[in-house]
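The complex is shown incomplete by one protein chain, all other protein chains being positioned as in the whole.
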Amino acid sequence: MRYIPNTPAQQREMLATIGASSVEDLLGRIPPKARLSRPLAVAPAMAETDLVRQLRAMAGRNAHAEACACFLGGGSYDHAIPSPINHLISRGEFFTAYTPYQPEASQGTLRTIFEYQTMMAELTGMDVANASIYDGGSALAEAMLMAAAVTGRRVVAMSGGVNPLYRQVAETYAEGPDVRIASVPVGDGGTDLDALRRAVTEKTAAVIVQYPNFFGCLEDVRTAGEIAHAAGALLVVAADPVNLGLLTPPGAMGADIAVGEGQGLGVPLGFGGPNLGVFACRMELVRRMPGRLVGQTVDIEGRRGFVLTLQTREQHIRREKATSNICTNVALCALMATIYVAILGKQGLRRVGELSAAKAHYAADALAAVPGVRLRYHAPFFKEFTLELPVSPDRVVKRLLKDRILAGIPLKTFDRAHRSALLVAVTEQRTRGEIDAYAAALARAVA
Amino acid sequence: MRYIPNTPAQQREMLATIGASSVEDLLGRIPPKARLSRPLAVAPAMAETDLVRQLRAMAGRNAHAEACACFLGGGSYDHAIPSPINHLISRGEFFTAYTPYQPEASQGTLRTIFEYQTMMAELTGMDVANASIYDGGSALAEAMLMAAAVTGRRVVAMSGGVNPLYRQVAETYAEGPDVRIASVPVGDGGTDLDALRRAVTEKTAAVIVQYPNFFGCLEDVRTAGEIAHAAGALLVVAADPVNLGLLTPPGAMGADIAVGEGQGLGVPLGFGGPNLGVFACRMELVRRMPGRLVGQTVDIEGRRGFVLTLQTREQHIRREKATSNICTNVALCALMATIYVAILGKQGLRRVGELSAAKAHYAADALAAVPGVRLRYHAPFFKEFTLELPVSPDRVVKRLLKDRILAGIPLKTFDRAHRSALLVAVTEQRTRGEIDAYAAALARAVA
Amino acid sequence: MATARPPYDKLVFELSAPGRIAHSLPECDVPVGDAAALLPREFLRAAPAELPEVSELDVVRHYSRLSQMNYGVDTHFYPLGSCTMKYNPKVNEDMARLDGFARLHPLTPEAGAQGALQLMWELAQDLAEVAGMDHVSLQPAAGAQGELAGVLMIRAYHLARGERRTKVLVPDSAHGTNPASTALAGYEVVQLRSNEAGEVDLAGLERHLDADVAAFMITQPNTLGMFESRIHQITDLCHARGVQVYMDGANFNAILGITRPGDLGFDVCHFNLHKTFTTPHGGGGPGAGPVGVKAHLAPFLPVPVVVRDETSGVFRLDWKRPQSIGKLQAFWGNFGMLVRAYTYIRTMGPDGLRAVADNAILNANYVLARLQSHYDRSATGYCMHECVVSARRQKRHGVTAMDIAKRLLDLGFYAPSTYFPLIVEEALMIEPTETESRETLDDFCDAMLQIAREAEEDPKLIHDAPVTTPVRRLDQTLAARQPRLRWTPPR
Partner (left out) sequence: MATARPPYDKLVFELSAPGRIAHSLPECDVPVGDAAALLPREFLRAAPAELPEVSELDVVRHYSRLSQMNYGVDTHFYPLGSCTMKYNPKVNEDMARLDGFARLHPLTPEAGAQGALQLMWELAQDLAEVAGMDHVSLQPAAGAQGELAGVLMIRAYHLARGERRTKVLVPDSAHGTNPASTALAGYEVVQLRSNEAGEVDLAGLERHLDADVAAFMITQPNTLGMFESRIHQITDLCHARGVQVYMDGANFNAILGITRPGDLGFDVCHFNLHKTFTTPHGGGGPGAGPVGVKAHLAPFLPVPVVVRDETSGVFRLDWKRPQSIGKLQAFWGNFGMLVRAYTYIRTMGPDGLRAVADNAILNANYVLARLQSHYDRSATGYCMHECVVSARRQKRHGVTAMDIAKRLLDLGFYAPSTYFPLIVEEALMIEPTETESRETLDDFCDAMLQIAREAEEDPKLIHDAPVTTPVRRLDQTLAARQPRLRWTPPR
C-alpha cells in the first residue's frame, strides 16, 4: 500500500515496543458485538492506471465549459482563470497545511489571508473582510443571523431578487434561531421598493438585496439602504466581487454587511463547489462577525508578523456562544482569489467587468432579436440577463446542448411563475462567434 | 506586457540614471544599415484565453496515447508515469534553476543528480553514470567517440540490431572525428556473431550492440563482449533502463560503456523529446567520460554536500580538448527518472518488466495467430517484437488508426528489406482488452 | 546546526507599481459601446479599487516565497491531533483537475452531468457502507456544517412526531463546533461532565436524559483518542428515552472497517473528508462534511438528493422532498473534494481502508509508548488513532504545552494540537496518522524526549523557541487590542 509506509517487520517491532502482540490487542476496548465481521462492501482496490482511466471516462461524460460554450450563471460563472493560480496554490506548503494555529510556521498562509482580507475590503468597499465562509449562500445566511444578533430583532426583509438558492440556505439557517424571512417582490427586474417600505418595520433586523440581482438587473441599493436604516435595520448586500472592479461597491451604497460568492475570482466551476463565501462588514460590527480573522502584529524581535486574532468570537473558544459554528472554511479558494486579484489587478479586474458587460449586452441584443424571444425586464443589467422564450426553455436547453451550447438556466425550477424564462450569463471568455452561433441555434430551436 | 514589469515612468527614471534619453540611445553601436526597419513578421500577440483555445485545438488533432491504444516503441515507450513526478518536478526551485554552478544554493539539484547517478549505475550494473546526455541516440554516439578516444582507434563495429535512428546520429557524430562505422548484420533476430568476429580487428575501437535490440530481441551480449575484448576493443551496450529492473544488466555481461534512452523512466512521450540519454561506464574510464558529474564532499563545517566535479573533462574548462561539447543536458528529465525509480523502487521496476514481458508475449501470440501474420524472428524477445504482415504495414497502420489503435512501426522507412515488417511494443499499460481488440482489427485489416 | 536564510517580508501591495500588469485579456470583439455607455453612471465605481499592480513574475515569486514560510504535510511531519494530517495523494489532484469535473457548471442540464452525478451517487453509497448508515448527504461544506445538518434533521424528526424537545447533551470534552452547531440549530446546550477516564459518565448521562433532551452528541473515539467502550449502553439508554444519538466522525480514521457508527447505535454521523479521506486542508479549507443518517431520518435530508433511476440507470437531483431541512450551501456540495475522496476510496479498497485504521492505531500507540516515560498520559489503556499527553510535569519547570509546541518547530516538526480537549491540563494531542513511517515517528519521539530533558536542564532554550522560523513568537495581545485587519498604504 503506497500510502502506508510501515512494513510487516516494522509493525512487529512497533508492537513489541508497545508490548502488544498484534493490532488486534490494541482494539480490546471495542465491544466484540460492535466489530464489523466482514470486509467493507466497497469496490476492490484499483491500480492507478486503471482508476485514472475510469475517472477520465466519467469526467468525459460531462458537458463541461471546455467542450461547450457556457452561458450559465446563476451564482457560478465561467470567468477565465490565469495559469499561475493553479501552479501556486498547488505548492505543498500551501496545499497541505492546516489552519495557521502555529503562526510562526504558517506565515505564508497568514500573509495570503491578510492580503485577501484587504482585497475583499477594497472590492466591497467595507472596512473589514473575514478569511472566508463556505460559499455565497451560507455567507448570506450568516449575514442574516449576524444582523439579527446585532439588532436583537427576528425578522429580515429579503428581496425576491436574491438568488433563490441562497434564500433556501438562509431558510435553513433561520430555522434554529427562529428568524422569519419576509419576502419582497421584484417588479420590472428590480426590487419593488414600495413593497419594501411596507415590509420593513421596527422588528426588521435587516434588508437583504442582491446586486446585480439573480435576474442580472442592477438594484437601487441606496434606496433600499435608506429604507433599512430609517427603521434601524441593517442593509445586507450580496454581490459578486468580480463585478466590483467596475461597479460601485456596496460599501459606497450604505451596506452594513456585504457578502457574495467569490467563485468568479479564479475558483474553478467545479460543479458548484468548493466555492468562496466572501463576508465583509463595517468595523463597529467586527466582534459579531463569523469566521476567522488575520491581524498584523510583531514578534519578540519587533518584526512584522501575522496571527489569527479576535478568536473569542469563534467556536473553539466561545463554544455555544460563538458568533458562528464555522471552523474549516475555504482558505485555499481564498488563496486562488488572492492570486487572481493580484494578477488582474487594478486595471484588469475593471476590464473583466467591462468586457463581460459589453459581451452580455451584445448577446442580449442578438438573442432578443430572435423572433418570439424578448428580454424579460427593462431594468439595466450587467453580465447576466433574463430572456422570455416562446417555447419551453427546458426544450431549448436540451436542443442547444447538442450544438455544444450551454444556453442558460430555465427559471421554472425555482418558480413556476418563471415558466418561460431563461437566465443567460456572459463572461469575458465568450467570443462573438460563440454568441452569434448561440443566436442562430436559438432561432432554429424556437422556429 | 505581463512579462515585462517596468512601466514607462520607471523606464524614464532608469534612463535618467543611465544618462540616456531613450533606449534608442543605447543602441548607438549597432550600424544603422543593420537595423531592422520594420516589426518582425510574426503573428500578432494573442490573449491567454485565445491562445490556449488555439493550442488545445492543435493538440486535439494529434492521435495521442490517451486517445488511442499505443503499441508504438522503437525507442520511445508508453510506460505509466506515476502522478507525483509532475507535481514534484514542477516546483519552481527545481524547474527554474540553472546548472548548479553555485553549489551552496543548488544542493537540491545536486542531491537529485547524485541519486540519479547512483540509480543508473545500479540499473546498468556499471561503476559510474553521468548526469545525463541529450538522448539515447546522442549517448550512443558519445560512447562511440569515447571508445575511439580511449583506444586510439578509428573503427567501430555496430550491430544491425542497433536502433537505426541511433545509428544515424552516430554517423553524424562520426563525421568530424572521422570514425568509420562497420555494420554487422542481424541473423534470426540477433546479431550475427560470426559476422561480428570477422568484422572485429585490431583497428576496432568498440563493438556496439543494443539489448534488447531494435527488433525487440535479446542479444548474446556476453559473446559480443568476448569478441570485442579479445581484440582490445571496448564493448558498448545500448539498453533501455526500464528493462534493467528485470534483465541482466550490461555491466554483468562485459560492457565497458552502457548507454540508453531513459524516456521510459517517467518522461512523457512528448513527440520524441526531450528524452533522457543515460551514460555509464567503468570507473577506469571516468576521466574520458562526456557530460557532468556530481560528487560528494564536505563543507567547511564538515557537513555532507555535493558539487559538480571532474570538470576538467568539460568544455567550459577544456574547451576544444573537452571530452564532449555538451553543456546544457536534460537534468529535469533525469529528475523525472530519479523520482520514477524512487517510486517504482526495487520491486516495482522489476514488476514493470514482468508485466510488459507478459503482455508482449500474450500480444505476440494473439497477433501471430491472425491468418497470414507471423513473428519475423525466432530469437527470444522482451517487450517488443517484429511481425511479418501479408499486406503493406503502412496500410494496416492507417486502417487501425481509425479504430484508435496505434498498431506499430512499419520498418520499411528504415530499410527496404523490412518492407513487410511491423515493430510492435507492449508496455504494462496495455490491457488484455486493448490487445484483443488489436488482434481483431488486424484480422479485419489483413483479410 | 541550524542554518539561516534571508528573510522575506513583503505583502503583494508593496510590490505594486502604477501601470504594471500581470494579466492578459482579449480585445473586445463585439461592437457595443463601453461600459460607461451601457450602464447608468451611479452604478460605475467613482474611484478604482486599490488593488495591486504587479507583473506575473512578481506574483509567482511572491507567492512562492510566501509558501516557503509554511510547514505542510508535504514538507514536515504534522501531528496535529484531531485533524488527521495524513498524506494527500497527488493522483487525487490530477483527477479533481480533469476538465470534465473542474470545468463543469453546477446548473448544467442533468443529461450533461451524468458522470459527476454518478460519482456523487457512488460516493454516497460507499460512505453509507463505511458508516453503517442508510443514507448520506454530500452537501455539507465541512464537519461543522455536517453537524448543523445532522442536528437540524433530528430537530425536524422530533417536530414531525409532534415533540418539542429543547436540549442537546454534549460532553465537556467535545470539540467547539459541537456546542456551536447545536446552539445554531436552536437547542439549549447542556454540557456533560466526563468521568475521570475522560469517557461518558453513564450515571451523569442518565440523570440528564429527561423528556426535553432531543439528542446526545459524542465523538467516537472520543477526543482523548479513546474508544467509548460502553457505547451500546449509551445509545440504548438514549433510545429508550427517545433521544437521538449523534456521532462526530472527526475521528473516523480510527475505525475504518473495524466498527461502524450505525452498528454502534448512532442515528446520525458526519464525515470529514478532509481528514479521513485525504482531501487537502489547504491552509484551513475547503473540506467536505457529508452526513449519514438512519432510515427514520431520511425524509429530512437536505435537498437535492442524488438519485438513480433503477430502470434507466439515469442519475438526477431529487428536489421533491417536502420534509427536507432544505439547503446548506447554494449548490450540491464541495464536489472537488468529493472527487478526491472517491479517488482515494477506489485506490484503497476494503482491505486498504481497514489497513488505514490498523496503522493509524499502531502509530499512535507506538508514539504513546515511547513518550509515556516523560509525559503524563491523559487516559489508561491503549489509545486509538491519536493520543493525548499532558505537559503537567514540564509545567513544573515553567515549560507549557505551548512552549513545547514552539520548540518542536525548531526541531523540524509541526506541533501537536495544544489545550484540546479542555478537560486535560496542558494537553498535547498527537495524531501521527497511518501515512507516517516508523522512522519519522522515532525522530519525533526523540525530539519530544529531548525537549523533556531540556525542560529540566535548559528551559530558556524552549522559552526562546522558535528561532528557526521566519518570525519568532508573535504578540497576540497587540493583535487583539489594536486590530489591524487589512493592509493600508504607508502615509
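By letter and in written order, the chains are A, B and C; residue numbering begins at 1 in each of them.
Following the convention adopted for this analysis, a residue touches a chain if its C-beta (ideal position, glycine included) is under 8 Å from a C-beta of that chain, and two chains touch if they have at least 3 such contacts.
Only a predicted model underlies this, so the values are computations on that prediction, with no experimental measurement involved.
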| message | According to the contact rule at the top, which chains on display are touched by the left-out chain? | response | A, B, C
| message | Looking at the full complex, which residue from B:341, B:421 or B:441 touches the chain that isn't shown here? | response | B:341
| field | Where the unshown chain meets subunit A, residue by residue | value | 1-10, 47-50, 83-84, 87, 92-93
| said: Applying the definition given at the start, please give the residues of subunit C touching the unseen chain. | reply: 1-8, 15, 17, 20, 24, 55-58, 60-61, 64-65, 68, 73-76, 87, 89-90, 347, 410-412, 435-439, 467-471
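In the analysis below, only the chains that are shown with their structure count from here on.
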| message | Just the number, please: Cα centre separation of subunit A and subunit B in whole Å. | response | 48
| Whole-Å separation of chain centres (CA-atom averages), subunit B against subunit C | 46
| request: List, in ascending order, every residue of subunit B touching at least 2 other chains. | output: 48-49, 83, 87
| note | Among subunit C residues, those touching two or more other chains are 19-26, 54, 56, 60, 64, 89, 91, 93-94
